[in-house]
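With one protein chain withheld, the remaining protein chains of the complex are depicted in position.
This part shows chain A:
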């Protein structure tokens, strides 16, 4: 009997349950899809590093899911309370008819169960579909192929399914208990008269709205300026002030927005006195006291979601983009022989016996490594390394050439180009010198065009985004620098990467004719770039270098760092992909949460205002006009938080770009756009469901 009543109620008020269903369904789908990601390991052909990274991803997602679960509990309870509020009168009637409170609680619980079970089932199906999409995405991101034939496999995780079901069952239980409490505590008289209770009218003064709106724009503007000027490389009072101001500005913005719109349109009489414009604006303004807080929260959460997704994906793409440039060689082995800075001058590294070995080999890496590999018995060096070239990065203590000198000679300031992302003491950094013959040899090895220098010329190489703009202008200005007693004009700029590395970090190397290098120059770092015939050779070479690096045998070459192309791909892509995935997961749930809160608020508004719309109808307002008024209201609530959040995000991303420049050029391209598109689509679906639901409620 109770079950039949509950089922009937659900069927009758499908429109009311719509938002609830949509929210739980999307929550379940996203929750399952991301928690099932570890199952992809069984399907995709991962490398060992990628496998480890993926296990880490699984753990991080598990942790984040706890937070997500709390967000979902809040949402489900919020959506439920809207449903119960709408139906207080109905419950009152049940009680009047002699049903016990317990029975009513059971009906509500049964209804929640029916809708919950349905949305859980549909959500899981959608989630399983979504996880196939994620599989394809991972396969593309990790450049790992689907192991099974045909490149297509069905991924399913029973663990994630059970986990999702348990988490949501718990969420439903919490929601049902809270509902039951609401119903059990309510007095019959309040239930029956729930609808006739009027909301207290509090009208804000319109001139005050104008002042506050202006103040909010000023606060937001100032915070943008503070943020852009100071960046977020390190925590500073300016950053704290910017954060505080942007929050304050956002709250003020939404507090004053409706009053501002009202006043603005009132100034244009023909617009104000047209159709239902007057009604719509007054309606928005009357709700300001109850809505400005939630609109502010929604706006800031959307801002967080957009920024984290764009930033997360941007970091990944930045690394991905720079990988093309920074993986020219199968492997790069480097050895640091010393360090240099303006205060202390040249400091040799403590290499001991290994250093002596390098000296005996005449600092020839190929010869030294070949001998070392033979010594430790790690294999046949020449069988795997088919071609190689060495580059020495030198510094002449007599020249004392540092970035300060380049700035002085060119009249340019690096900080103007690098923004907030550069360390304040950069001026004391050395500018390395390399021999033209070595650089040309390594460029040839990479298959890149060689470098030609005229008399009295040198070139500058820098592969870091932080410095490239600066050096371009240095070349533009025809800057002259003194190297080893020769005055050389910086004639060319190249952004080629002189080694295989996860993060291009060459902040400036002058390439000079061999004869311009003075006898007193010291080697700071030697790099040996190697090309191998095949991926197997590359892996074998990597193992050889590891063996040389690990051995205690003093008759071996001091290897500081060895990187193969595969190492670089695994390290940088895996790590950044985890960041990107987390950003998408969080972003998605946050967007759903925002949209659901807005939707529920608008729907409960529309049902509270059904009487007003009825009056408009009696006054002869055409349906289209009333629909238009509703559409405008729902649009304002959905659009303004989004617009402001996008503005905040744009500003934040300008700053984030500086931070990300450390990893490479920030590239918010197709994938970020696709994500933004997916978010907008979800937001749009909520908007549409809200509008049509509100229309139905307004029609009584």
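Here, a contact is a pair of C-beta atoms (placed from the backbone, for glycine too) under 8 Å apart; a residue touches a chain by one contact, two chains touch by 3 or more; residues count from 1.
Keep this in mind: contacts and distances are computed from a predicted model.
Per its UniProt record, the hidden chain corresponds to "Multidrug ABC transporter ATP-binding protein" from the list "Dehydrogenase", "Multidrug ABC transporter ATP-binding protein", "tRNA modification GTPase MnmE" or "DNA polymerase IV". Among A:282, A:325, A:472 or A:696, only A:282 touches the chain that is left out of the view. The chain omitted from view is touched by exactly one of A:97, A:344 or A:619, namely A:619. Across the entire complex, the residue among A:270, A:362, A:377 or A:454 in touch with the chain not shown is A:270.
Residues touching the missing chain, restricted to chain A, are 201, 203, 269-270, 272-279, 282-283, 285-286, 612, 615-623, 625 (touch as defined at the top).
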